[in-house]
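Note that one protein chain of the assembly has been removed; the remaining protein chains are unaltered in position.
Letters are used for the chains, namely A, B and C, taken in the order the chains are written, and counting of residues starts over at 1 for each.
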Amino acid sequence: MIIVLKPRVTDQQITHILDKLKDLKLKPTVSKGIERTIIGVIGDEAKLRLQPLEAYAGVEKVMAVQTPYKMVSREFHKDSSVIKLGKGVVIGGKKVVIMAGPCTIETRERLLKLARIAKGEGATVLRGGAFKPRTSPYDFQGLGETGLKYLVEARRKTGLLSVTEMMDVRDLPLFEKYADIIQIGARNMQNYNLLKEVGRSHKPVLLKRGMANTIQEFLMAAEYIYSQGNHSLILCERGMRSFESTTRFSLDIGAIPVLKAKTHLPVVVDPSHPAGNRTYVPAIARAGVAAGADGIIVEIHDKPEEAVCDGPQALLPEMFAELMVEMRAIARAIGRDI
Amino acid sequence: MIIVLKPRVTDQQITHILDKLKDLKLKPTVSKGIERTIIGVIGDEAKLRLQPLEAYAGVEKVMAVQTPYKMVSREFHKDSSVIKLGKGVVIGGKKVVIMAGPCTIETRERLLKLARIAKGEGATVLRGGAFKPRTSPYDFQGLGETGLKYLVEARRKTGLLSVTEMMDVRDLPLFEKYADIIQIGARNMQNYNLLKEVGRSHKPVLLKRGMANTIQEFLMAAEYIYSQGNHSLILCERGMRSFESTTRFSLDIGAIPVLKAKTHLPVVVDPSHPAGNRTYVPAIARAGVAAGADGIIVEIHDKPEEAVCDGPQALLPEMFAELMVEMRAIARAIGRDI
Amino acid sequence: MIIVLKPRVTDQQITHILDKLKDLKLKPTVSKGIERTIIGVIGDEAKLRLQPLEAYAGVEKVMAVQTPYKMVSREFHKDSSVIKLGKGVVIGGKKVVIMAGPCTIETRERLLKLARIAKGEGATVLRGGAFKPRTSPYDFQGLGETGLKYLVEARRKTGLLSVTEMMDVRDLPLFEKYADIIQIGARNMQNYNLLKEVGRSHKPVLLKRGMANTIQEFLMAAEYIYSQGNHSLILCERGMRSFESTTRFSLDIGAIPVLKAKTHLPVVVDPSHPAGNRTYVPAIARAGVAAGADGIIVEIHDKPEEAVCDGPQALLPEMFAELMVEMRAIARAIGRDI
Partner (left out) sequence: MIIVLKPRVTDQQITHILDKLKDLKLKPTVSKGIERTIIGVIGDEAKLRLQPLEAYAGVEKVMAVQTPYKMVSREFHKDSSVIKLGKGVVIGGKKVVIMAGPCTIETRERLLKLARIAKGEGATVLRGGAFKPRTSPYDFQGLGETGLKYLVEARRKTGLLSVTEMMDVRDLPLFEKYADIIQIGARNMQNYNLLKEVGRSHKPVLLKRGMANTIQEFLMAAEYIYSQGNHSLILCERGMRSFESTTRFSLDIGAIPVLKAKTHLPVVVDPSHPAGNRTYVPAIARAGVAAGADGIIVEIHDKPEEAVCDGPQALLPEMFAELMVEMRAIARAIGRDI
């Protein structure tokens, strides 16, 4: 921790700060310059984060040296985490995992049909929402438990694992019973009680980055889950809110190498929500694979006109088939596979 | 609703869209131009929002004419809502309501002390968190129910109403028992199950705008609460996430007149979180009153060095006293009062 | 300057960095912690900014302690700059300066009419563009020199000083001849050659903040002008680009107190461009005065239907008159005047 003092700090103020640091069993080093005095502090920054040092008289700003997340940091776990999702599917290794399916589970028949299409092209996980976070209270809110049961049936018939969003802390028993991977959506990335709840579960979790959250906040949210004991954790970049409106969100492609450098957890890219329009989905998906993502989660639909949600951004089956060919070729070009 | 068709749309595609619109009992008008054909649709847009029209072949984009929120819109309720909060405190009328207190409830003694300071300067509501949404799982998470009890004691001793944040759907009974106004924080603005839960309560709700949510999304979140039957609803602007880092968030001052134009609900400004530093709080608070806010919610602390959270942005008692004088003068300058 | 080293930095790398610092005649202090080693550097940071220290092996990041701007900083010039604009008009003192007029100079008659309206309500500066930065090459680009001459005529007839935008380095002689205050627009805030050019002029300059520039970049742009010798410099906040679309830009109200703390230069608020709609202009203007702005620059028009540019955001004369009354009352409420 570096404490930068104000230009006209008094000796008394400096002494007061140093006393506080010593009380905390930290080792301060004072450097007096012509314009500024700075105090470097050696020791556990966590102790200092609990102290409102910037509230002390004479302090201009406090700059952290250490990262506030620990367990999800690559500094504390050199090797990339390789997570077993079930049925032989592994994420974080050489193979890029493809998760595909509808935005929302609409009917049993459609889900099974889309599951077969996904499976046929090489996906190993079926995505589909049973509980939907809708901007409008008047929009369809999802099939609920019935939807989750359809996912189980789809798994039985196709062998695909399921990933589906949980929004309410009270629903954990349902998800533990029916889902293979629990998704925490972007809007709930800082719903800390929900994070703690899935942190106590034994199910793998796919955590989406909030649309205006920094990578550091994203990793702190991951730390909430990981520190509760659930280490089967996958991160997902799905686009930032920006001023650009031709796409719904702006996928932060730089976040892929940054996350791979800062954490040992696998990283997945969602090209559908940032695109908002199927025309733009394949390019973003290919970019995700090329940038080093460990997985791609993409929306598909055979009749987008009938989709109850996000029809415009769902890939048609033939587009998905073509994209799979391209993604596989790109994965191989960088020493991976699909 | 306006449907803009692609440059090379076919007659068959147009017919297909028109058939769909007629099935929905809507009245389309087709205008064929040299470059573009557009379809204007008269009737209830809500029907169309449930249809993925952009997923239809030949459609380039769909533009809404009506607002997706209804009950919170000023079009549907011309007069400003005036909400009774209890003990004679009313928000949305001539008087600007001042809510002040610590970020977090730390100890019984400190809360009572700060309540007396707030009361002494003219505040009518005491703010203070018992359940805290903290970025880090290792930070202090709040006193919980004990904190809520201290708020009740403070009310008994000073007459101040309380406003305090609820984060978990399971906590509603606690808040119904102890709190006067339930705050939904910025991070939970799109936690729809939480919105529905407080929408079924009879307690007034203060809903904070998410740090990267549009005003339309904010009003849709308000509609979630209002449409469940809870009409004692207050909106709060607390700053947007931006690229600027000298302040924590960028308060959207333009949102005050926009909200006053679009909704009948009262609007409160929080100058503390966007400032992030007490030096900048008074200017933002004054601006809020001048822009037409119905209330100001501000953090105060007598010993910021000991604050467990957000000490740097808490106003010292003497700064708060001075700010109250300035805000009152500004309120009177525009025909209001404090 | 603080240099944070990577977790596994070698002694050799540290020695290499220290040697470099000593070559520069700087005094480094090394603090070795358990997880991290940091180097604090005392001395002129300017020397270090010219060195790509982050490119050195073993360096994780470099954190500046000093501000990169010097002459415009309040640390180097404690008192607020009070700038004489001519004809007895002074900015940066007790009086808030009102600058009003059309977006674009359209005709001689209209400019004179609007000048008389502005003067009548108490404005002391007439705004109006003769060279317009238009998003489209097909839009009206301004009257050019003719427009500047109309400003001179308006000054002769009303006594109002003029502020008008210069976009091209080759136009300085024209502006020196005709304008009272040269405006550098938001789009040209980082057009460094233009900044240097007006920095060599003796005319007062009003520098607008770029729509996505940080306050530090804004002050560095000001430093470009100031360091060339032109100290008659006024800063103007006019709104940031954001995700919100009900307004054109989001005025950064927090920038007013931040700028007043960091620089001695006067600060003006433009409420018209962020509003984008006259309905929202008065609230933002009042907020600017309440937050401590030294001036307000606002667009007015008597027949917005005929305006060639930005008609929707121009205040009608009666709205402007009412706003002047409110702004004056607010200015007095905080110990200033208009």
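The rule we apply is simple: a residue touches a chain if its C-beta (ideal position, glycine included) is under 8 Å from a C-beta of that chain, and two chains touch if they have at least 3 such contacts.
Bear in mind the structure is a predicted one, so any value in this text is a computation, not a measurement.
Participant: In the whole complex, not just what's shown, which of C:Asn188, C:Ser201 or C:Asn230 touches the removed chain?
Facilitator: Checking the options C:Asn188, C:Ser201 or C:Asn230, the one contacting the hidden chain is C:Asn188.
Participant: Could you tell which one of A:Val9, A:Ile98, A:Val205 or A:Val289 touches the chain left off the display?
Facilitator: Spelled out, the listed residue whose C-beta touches the missing chain is A:Val289.
Participant: Can you list, in ascending order, the subunit C residues touching the missing chain?
Facilitator: 46, 49-50, 52, 54-56, 68-69, 133-140, 167-170, 187-188, 190-193, 196, 211-212, 217, 220, 223-224, 227-228, 241, 277, 304-312, 314
Participant: Given the full complex, what residues of subunit A touch the hidden partner chain?
Facilitator: Where subunit A meets the chain not shown: residues 212, 214-216, 239-240, 242-247, 250-258, 260-262, 274-275, 279-280, 282-284, 286-292, 326, 329-330, 332-334.
Participant: So that we can see where the missing chain sits, which residues of subunit B does it touch?
Facilitator: 2, 4, 7, 29, 31-36, 38, 40, 42-43, 63, 65-66, 75, 241-243, 245
Just so we're on the same page, only the chains that are shown with their structure count from here on.
Participant: So, what's the distance in Å between the C-alpha centres of subunit C and subunit A?
Facilitator: 38
Participant: How many angstrom lie between the CA centroids of subunit B and subunit C, rounded to a whole number?
Facilitator: Centre-to-centre distance between subunit B and subunit C: 31 Å.
Participant: Centroid of subunit A to centroid of subunit B, CA atoms only: how many Å?
Facilitator: Using C-alpha averages as centres, the distance is 26 Å.
Participant: Which parts of subunit C, given as residue numbers and ranges, touch two or more other chains?
Facilitator: 242-243, 245
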